[in-house]
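One structure is given below, represented as C-alpha coordinates, and several questions about it will come after.
One chain of protein is taken out of this complex; the other chains stay put.
Presenting chain A:
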Amino acid sequence: MNRPGRWIKANLFGSPVNTVLTVLALALLWQTVPPFLDWALFSASWGGGSPESCRQAGGACWTLLAERHRLMLFGLYPYDQHWRPLLAMALFVALLAASSHRRCWRPWLALAWGALIVVASLLMWGGVAGLVPVETAQWGGLPLTLVIAVLAIVVAFPFSILLALGRRSELPVIKAVSVGYIELVRGLPLVSLLFMASVMFPLFLPEGVTIEKALRALVGMTLFTAAYLAEAVRGGLQAIPKGQFEAADALGLSYWQTMRLIILPQALRLVIPPIVGQFITCFKDTSLVTIVGLYDLLAATKAALNDPAWRPFFVEGYLAAALVYFCFCFFMSRYSQWLEREVAKGTR
(Lines give C-alpha, C1' and ligand atoms only; values in the text may rest on other atoms or scores of the structure.)
Protein backbone atom coordinates (compact mmCIF):
# COMPACT_ATOMS: atom_id res chain seq x y z
CA MET A 1 0.00 0.00 0.00
CA ASN A 2 1.14 3.53 -0.67
CA ARG A 3 1.76 6.03 2.11
CA PRO A 4 -1.58 7.91 2.22
CA GLY A 5 -3.35 4.54 2.22
CA ARG A 6 -1.30 3.38 5.20
CA TRP A 7 -1.90 6.64 7.03
CA ILE A 8 -5.66 6.36 6.52
CA LYS A 9 -5.73 2.77 7.68
CA ALA A 10 -3.67 3.51 10.78
CA ASN A 11 -5.40 6.70 11.83
CA LEU A 12 -8.98 6.49 10.60
CA PHE A 13 -9.76 2.77 10.55
CA GLY A 14 -7.24 1.49 13.10
CA SER A 15 -9.80 -0.10 15.42
CA PRO A 16 -13.55 -0.84 15.32
CA VAL A 17 -14.27 2.25 17.42
CA ASN A 18 -12.19 4.44 15.13
CA THR A 19 -13.96 3.03 12.08
CA VAL A 20 -17.40 3.80 13.55
CA LEU A 21 -16.31 7.32 14.51
CA THR A 22 -14.86 7.93 11.05
CA VAL A 23 -18.06 6.81 9.36
CA LEU A 24 -20.16 8.96 11.70
CA ALA A 25 -17.96 11.99 11.06
CA LEU A 26 -18.20 11.49 7.30
CA ALA A 27 -21.99 11.17 7.55
CA LEU A 28 -22.15 14.37 9.57
CA LEU A 29 -20.02 16.21 7.02
CA TRP A 30 -22.17 14.85 4.21
CA GLN A 31 -25.27 16.15 5.99
CA THR A 32 -23.92 19.62 6.67
CA VAL A 33 -21.32 20.64 4.10
CA PRO A 34 -23.28 20.25 0.83
CA PRO A 35 -26.36 22.14 2.14
CA PHE A 36 -24.09 24.87 3.45
CA LEU A 37 -22.22 25.18 0.17
CA ASP A 38 -25.53 25.19 -1.66
CA TRP A 39 -26.81 27.98 0.57
CA ALA A 40 -23.61 30.01 0.59
CA LEU A 41 -22.55 29.57 -3.05
CA PHE A 42 -24.74 27.73 -5.53
CA SER A 43 -28.22 29.05 -4.64
CA ALA A 44 -26.93 32.38 -3.41
CA SER A 45 -27.92 35.68 -4.90
CA TRP A 46 -24.93 37.84 -5.77
CA GLY A 47 -26.48 40.88 -7.36
CA GLY A 48 -29.72 42.12 -8.74
CA GLY A 49 -29.98 45.12 -6.47
CA SER A 50 -33.20 44.28 -4.64
CA PRO A 51 -34.41 41.90 -1.91
CA GLU A 52 -36.69 40.31 -4.52
CA SER A 53 -33.77 38.66 -6.29
CA CYS A 54 -32.77 37.09 -2.95
CA ARG A 55 -36.23 35.70 -2.32
CA GLN A 56 -36.19 34.08 -5.72
CA ALA A 57 -32.68 32.66 -5.37
CA GLY A 58 -33.53 31.00 -2.04
CA GLY A 59 -29.93 30.83 -0.86
CA ALA A 60 -27.67 33.32 0.86
CA CYS A 61 -28.36 36.94 0.04
CA TRP A 62 -24.98 38.44 -0.77
CA THR A 63 -26.92 41.11 -2.63
CA LEU A 64 -27.41 42.66 0.80
CA LEU A 65 -23.66 43.26 1.04
CA ALA A 66 -23.48 44.54 -2.52
CA GLU A 67 -26.22 47.07 -1.77
CA ARG A 68 -25.58 47.99 1.85
CA HIS A 69 -21.87 47.46 2.48
CA ARG A 70 -21.15 51.18 2.59
CA LEU A 71 -23.65 51.76 5.39
CA MET A 72 -22.26 48.73 7.23
CA LEU A 73 -18.66 49.86 6.86
CA PHE A 74 -19.01 53.60 7.40
CA GLY A 75 -22.24 54.10 9.37
CA LEU A 76 -23.49 57.67 9.33
CA TYR A 77 -20.35 59.20 7.81
CA PRO A 78 -21.45 61.48 4.92
CA TYR A 79 -21.89 59.29 1.86
CA ASP A 80 -19.83 61.26 -0.63
CA GLN A 81 -16.93 61.55 1.84
CA HIS A 82 -16.47 57.82 2.42
CA TRP A 83 -13.08 57.87 0.70
CA ARG A 84 -11.65 59.71 3.71
CA PRO A 85 -12.18 57.00 6.34
CA LEU A 86 -11.29 54.42 3.68
CA LEU A 87 -7.95 56.09 3.05
CA ALA A 88 -7.33 56.45 6.79
CA MET A 89 -7.99 52.73 7.28
CA ALA A 90 -5.75 51.79 4.35
CA LEU A 91 -2.89 53.81 5.87
CA PHE A 92 -3.53 52.16 9.22
CA VAL A 93 -3.47 48.63 7.78
CA ALA A 94 -0.33 49.40 5.75
CA LEU A 95 1.50 50.65 8.81
CA LEU A 96 0.27 47.66 10.80
CA ALA A 97 1.77 45.39 8.15
CA ALA A 98 5.04 47.31 8.24
CA SER A 99 5.15 47.02 12.02
CA SER A 100 5.08 43.25 11.84
CA HIS A 101 8.51 43.12 10.21
CA ARG A 102 11.42 43.25 12.55
CA ARG A 103 13.42 45.10 9.92
CA CYS A 104 11.07 48.03 10.32
CA TRP A 105 11.57 48.30 14.10
CA ARG A 106 13.48 51.56 13.85
CA PRO A 107 12.89 54.95 15.40
CA TRP A 108 11.12 56.09 12.23
CA LEU A 109 8.33 53.59 12.95
CA ALA A 110 7.30 55.47 16.09
CA LEU A 111 7.34 58.69 14.07
CA ALA A 112 5.28 57.02 11.36
CA TRP A 113 2.64 56.01 13.92
CA GLY A 114 2.54 59.54 15.29
CA ALA A 115 2.18 60.90 11.76
CA LEU A 116 -0.55 58.35 11.01
CA ILE A 117 -2.60 59.46 14.00
CA VAL A 118 -2.35 63.10 12.90
CA VAL A 119 -3.11 62.37 9.23
CA ALA A 120 -5.96 59.99 10.01
CA SER A 121 -7.57 62.44 12.44
CA LEU A 122 -7.33 65.26 9.92
CA LEU A 123 -8.83 63.03 7.26
CA MET A 124 -11.69 61.97 9.48
CA TRP A 125 -12.38 65.37 11.04
CA GLY A 126 -11.76 67.50 8.00
CA GLY A 127 -11.94 71.27 8.23
CA VAL A 128 -8.49 71.63 6.63
CA ALA A 129 -7.29 71.60 3.04
CA GLY A 130 -10.80 71.96 1.68
CA LEU A 131 -12.15 68.88 3.45
CA VAL A 132 -15.70 69.24 4.76
CA PRO A 133 -15.72 69.07 8.59
CA VAL A 134 -17.34 65.88 9.91
CA GLU A 135 -18.05 65.73 13.62
CA THR A 136 -17.39 62.60 15.63
CA ALA A 137 -21.12 62.04 16.17
CA GLN A 138 -21.26 61.12 12.47
CA TRP A 139 -18.31 58.75 12.54
CA GLY A 140 -19.30 55.15 12.27
CA GLY A 141 -18.71 51.64 11.11
CA LEU A 142 -15.30 50.01 10.94
CA PRO A 143 -13.31 53.28 11.20
CA LEU A 144 -15.05 54.08 14.49
CA THR A 145 -14.43 50.57 15.82
CA LEU A 146 -10.74 50.89 14.93
CA VAL A 147 -10.39 54.41 16.32
CA ILE A 148 -11.91 53.44 19.67
CA ALA A 149 -10.04 50.14 19.93
CA VAL A 150 -6.65 51.54 18.90
CA LEU A 151 -6.84 54.69 21.01
CA ALA A 152 -8.17 52.78 24.03
CA ILE A 153 -5.31 50.27 23.74
CA VAL A 154 -2.63 52.89 23.10
CA VAL A 155 -3.70 55.07 26.02
CA ALA A 156 -4.59 52.24 28.38
CA PHE A 157 -1.29 50.39 28.00
CA PRO A 158 1.09 52.96 29.57
CA PHE A 159 -1.60 53.83 32.09
CA SER A 160 -1.87 50.17 33.08
CA ILE A 161 1.89 49.90 33.61
CA LEU A 162 1.74 52.86 35.98
CA LEU A 163 -1.19 51.25 37.79
CA ALA A 164 0.62 47.93 38.10
CA LEU A 165 3.73 49.65 39.44
CA GLY A 166 1.54 51.70 41.75
CA ARG A 167 -0.10 48.62 43.13
CA ARG A 168 3.29 47.17 44.05
CA SER A 169 4.60 50.49 45.33
CA GLU A 170 5.73 50.95 48.92
CA LEU A 171 4.20 54.43 49.10
CA PRO A 172 0.86 53.89 50.87
CA VAL A 173 -1.15 56.61 49.10
CA ILE A 174 -0.10 55.55 45.59
CA LYS A 175 -0.73 51.93 46.47
CA ALA A 176 -4.18 52.67 47.91
CA VAL A 177 -5.22 54.75 44.90
CA SER A 178 -4.06 52.08 42.45
CA VAL A 179 -5.70 49.23 44.33
CA GLY A 180 -8.90 51.22 44.77
CA TYR A 181 -9.05 52.14 41.10
CA ILE A 182 -8.36 48.65 39.81
CA GLU A 183 -10.80 46.94 42.14
CA LEU A 184 -13.54 49.52 41.55
CA VAL A 185 -13.35 49.34 37.77
CA ARG A 186 -12.99 45.57 37.70
CA GLY A 187 -16.07 45.33 39.90
CA LEU A 188 -18.22 47.09 37.30
CA PRO A 189 -19.44 45.67 34.02
CA LEU A 190 -18.29 47.68 30.99
CA VAL A 191 -21.90 48.17 29.94
CA SER A 192 -22.74 50.01 33.14
CA LEU A 193 -19.55 52.07 32.93
CA LEU A 194 -20.50 53.21 29.42
CA PHE A 195 -24.04 53.77 30.58
CA MET A 196 -22.84 56.00 33.42
CA ALA A 197 -20.65 57.92 30.99
CA SER A 198 -23.49 58.46 28.55
CA VAL A 199 -26.56 58.95 30.74
CA MET A 200 -25.62 59.96 34.28
CA PHE A 201 -22.58 62.08 33.50
CA PRO A 202 -24.31 64.77 31.34
CA LEU A 203 -26.84 65.42 34.11
CA PHE A 204 -24.07 66.81 36.29
CA LEU A 205 -22.74 69.18 33.66
CA PRO A 206 -24.13 72.70 33.40
CA GLU A 207 -26.86 73.09 30.81
CA GLY A 208 -25.52 73.53 27.30
CA VAL A 209 -22.17 71.93 28.08
CA THR A 210 -21.87 68.59 26.38
CA ILE A 211 -18.95 66.29 25.85
CA GLU A 212 -18.87 64.39 22.60
CA LYS A 213 -20.24 60.90 22.77
CA ALA A 214 -17.27 59.32 21.05
CA LEU A 215 -14.96 60.85 23.62
CA ARG A 216 -17.16 59.65 26.48
CA ALA A 217 -17.15 56.12 25.08
CA LEU A 218 -13.40 56.27 24.49
CA VAL A 219 -12.70 57.36 28.06
CA GLY A 220 -14.96 54.60 29.38
CA MET A 221 -13.21 51.95 27.28
CA THR A 222 -9.76 53.22 28.23
CA LEU A 223 -10.42 53.26 31.97
CA PHE A 224 -11.88 49.78 31.78
CA THR A 225 -9.10 48.25 29.68
CA ALA A 226 -6.40 49.86 31.82
CA ALA A 227 -7.66 48.18 35.00
CA TYR A 228 -7.59 44.72 33.44
CA LEU A 229 -4.24 45.27 31.72
CA ALA A 230 -2.75 46.46 35.00
CA GLU A 231 -3.44 43.10 36.58
CA ALA A 232 -1.86 41.27 33.65
CA VAL A 233 1.23 43.48 33.92
CA ARG A 234 1.36 42.92 37.70
CA GLY A 235 1.46 39.20 37.01
CA GLY A 236 4.62 39.77 35.01
CA LEU A 237 6.18 41.97 37.69
CA GLN A 238 5.59 39.32 40.32
CA ALA A 239 7.32 36.70 38.20
CA ILE A 240 10.63 38.61 38.26
CA PRO A 241 12.99 37.10 40.87
CA LYS A 242 13.90 39.31 43.80
CA GLY A 243 17.57 39.01 42.86
CA GLN A 244 16.98 41.20 39.83
CA PHE A 245 15.75 44.07 42.01
CA GLU A 246 18.63 43.61 44.44
CA ALA A 247 21.16 43.50 41.62
CA ALA A 248 19.75 46.74 40.23
CA ASP A 249 19.96 48.33 43.68
CA ALA A 250 23.53 47.15 44.02
CA LEU A 251 24.38 48.87 40.73
CA GLY A 252 22.96 52.08 42.17
CA LEU A 253 20.12 52.39 39.67
CA SER A 254 17.22 54.62 40.57
CA TYR A 255 13.67 53.24 40.82
CA TRP A 256 12.72 54.36 37.31
CA GLN A 257 16.01 53.14 35.85
CA THR A 258 15.49 49.75 37.49
CA MET A 259 12.01 49.50 36.08
CA ARG A 260 12.83 50.74 32.61
CA LEU A 261 16.07 48.85 32.07
CA ILE A 262 15.75 45.69 34.13
CA ILE A 263 12.27 44.81 35.31
CA LEU A 264 9.74 45.89 32.68
CA PRO A 265 11.52 44.43 29.62
CA GLN A 266 11.51 41.04 31.30
CA ALA A 267 8.07 41.34 32.86
CA LEU A 268 6.26 42.53 29.75
CA ARG A 269 7.80 39.75 27.68
CA LEU A 270 6.31 37.23 30.07
CA VAL A 271 2.82 38.63 29.86
CA ILE A 272 2.43 39.06 26.10
CA PRO A 273 -0.31 36.38 25.92
CA PRO A 274 -2.64 37.91 28.55
CA ILE A 275 -1.96 41.44 27.27
CA VAL A 276 -2.86 40.56 23.70
CA GLY A 277 -5.85 38.65 25.03
CA GLN A 278 -6.98 41.87 26.68
CA PHE A 279 -6.39 43.80 23.45
CA ILE A 280 -8.60 41.35 21.59
CA THR A 281 -11.28 41.65 24.27
CA CYS A 282 -11.07 45.43 24.01
CA PHE A 283 -11.45 45.28 20.24
CA LYS A 284 -14.58 43.18 20.53
CA ASP A 285 -15.96 45.20 23.45
CA THR A 286 -16.14 48.24 21.17
CA SER A 287 -19.44 46.79 19.96
CA LEU A 288 -20.90 47.85 23.32
CA VAL A 289 -20.58 51.54 22.42
CA THR A 290 -23.86 51.14 20.62
CA ILE A 291 -25.59 51.84 23.94
CA VAL A 292 -24.07 55.31 23.88
CA GLY A 293 -25.71 55.77 20.48
CA LEU A 294 -22.61 55.37 18.34
CA TYR A 295 -22.70 53.31 15.17
CA ASP A 296 -19.72 51.00 15.40
CA LEU A 297 -19.36 48.14 12.91
CA LEU A 298 -22.01 45.98 14.58
CA ALA A 299 -24.51 48.80 15.13
CA ALA A 300 -24.03 49.98 11.54
CA THR A 301 -24.70 46.42 10.37
CA LYS A 302 -27.91 46.46 12.39
CA ALA A 303 -28.81 49.81 10.84
CA ALA A 304 -28.30 48.33 7.38
CA LEU A 305 -30.75 45.57 8.31
CA ASN A 306 -33.36 48.02 9.55
CA ASP A 307 -35.38 48.14 6.36
CA PRO A 308 -38.04 45.39 6.61
CA ALA A 309 -37.25 44.37 3.04
CA TRP A 310 -33.68 43.44 4.01
CA ARG A 311 -34.40 42.27 7.56
CA PRO A 312 -34.91 38.58 6.63
CA PHE A 313 -31.27 38.41 5.54
CA PHE A 314 -29.76 39.30 8.90
CA VAL A 315 -27.67 36.10 8.95
CA GLU A 316 -25.66 37.29 5.94
CA GLY A 317 -25.15 40.73 7.48
CA TYR A 318 -23.95 39.37 10.81
CA LEU A 319 -21.73 36.80 9.05
CA ALA A 320 -19.99 39.60 7.18
CA ALA A 321 -19.50 41.59 10.40
CA ALA A 322 -18.21 38.47 12.16
CA LEU A 323 -15.70 37.92 9.37
CA VAL A 324 -14.32 41.45 9.80
CA TYR A 325 -14.00 41.01 13.56
CA PHE A 326 -12.34 37.62 13.01
CA CYS A 327 -9.75 39.03 10.60
CA PHE A 328 -8.59 41.65 13.08
CA CYS A 329 -8.68 39.37 16.13
CA PHE A 330 -6.91 36.54 14.29
CA PHE A 331 -4.22 38.95 13.13
CA MET A 332 -3.65 40.13 16.70
CA SER A 333 -3.52 36.57 17.94
CA ARG A 334 -0.98 35.43 15.32
CA TYR A 335 1.03 38.61 15.78
CA SER A 336 1.29 37.96 19.51
CA GLN A 337 2.56 34.41 18.92
CA TRP A 338 5.16 35.67 16.47
CA LEU A 339 6.15 38.44 18.88
CA GLU A 340 6.61 35.93 21.69
CA ARG A 341 9.00 33.90 19.56
CA GLU A 342 10.87 37.00 18.41
CA VAL A 343 11.48 38.48 21.84
CA ALA A 344 12.33 35.10 23.31
CA LYS A 345 15.27 34.69 20.90
CA GLY A 346 17.68 36.21 23.40
CA THR A 347 16.85 33.71 26.12
CA ARG A 348 17.10 30.51 24.13
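The rule is short, and it goes like this: a residue touches a chain if its C-beta (ideal position, glycine included) is under 8 Å from a C-beta of that chain, and two chains touch if they have at least 3 such contacts; residues count from 1.
Throughout what follows, contacts and distances are computed from a predicted model.
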Per UniProt, the name of the complex member that is left out, chosen from "Hydrogenase formation protein HypD", "NADH-quinone oxidoreductase subunit K", "Amino acid ABC transporter substrate-binding protein" or "Phosphate transport system permease protein": "Amino acid ABC transporter substrate-binding protein"
Touch criterion as defined above, residue of A:Arg6, A:Arg102, A:Arg260 or A:Arg311 at the omitted chain: A:Arg311
Candidate in contact with the missing chain, chosen from A:Ile8, A:Ala90 or A:Val191: A:Val191
Touch with the omitted chain, as defined above, among A:Pro78, A:Gly127 or A:Pro265: A:Pro78
Which residue of A:Ile8, A:Leu26, A:Leu41 or A:Val199 touches the chain not shown here: A:Val199
Against the chain that's been left off, what residues of chain A make contact? List them. 67-68, 70-71, 74-79, 137, 140, 189, 191-192, 195-196, 198-200, 202-205, 207-208, 210, 213, 290-291, 293, 295, 299, 302-304, 306-312, 314
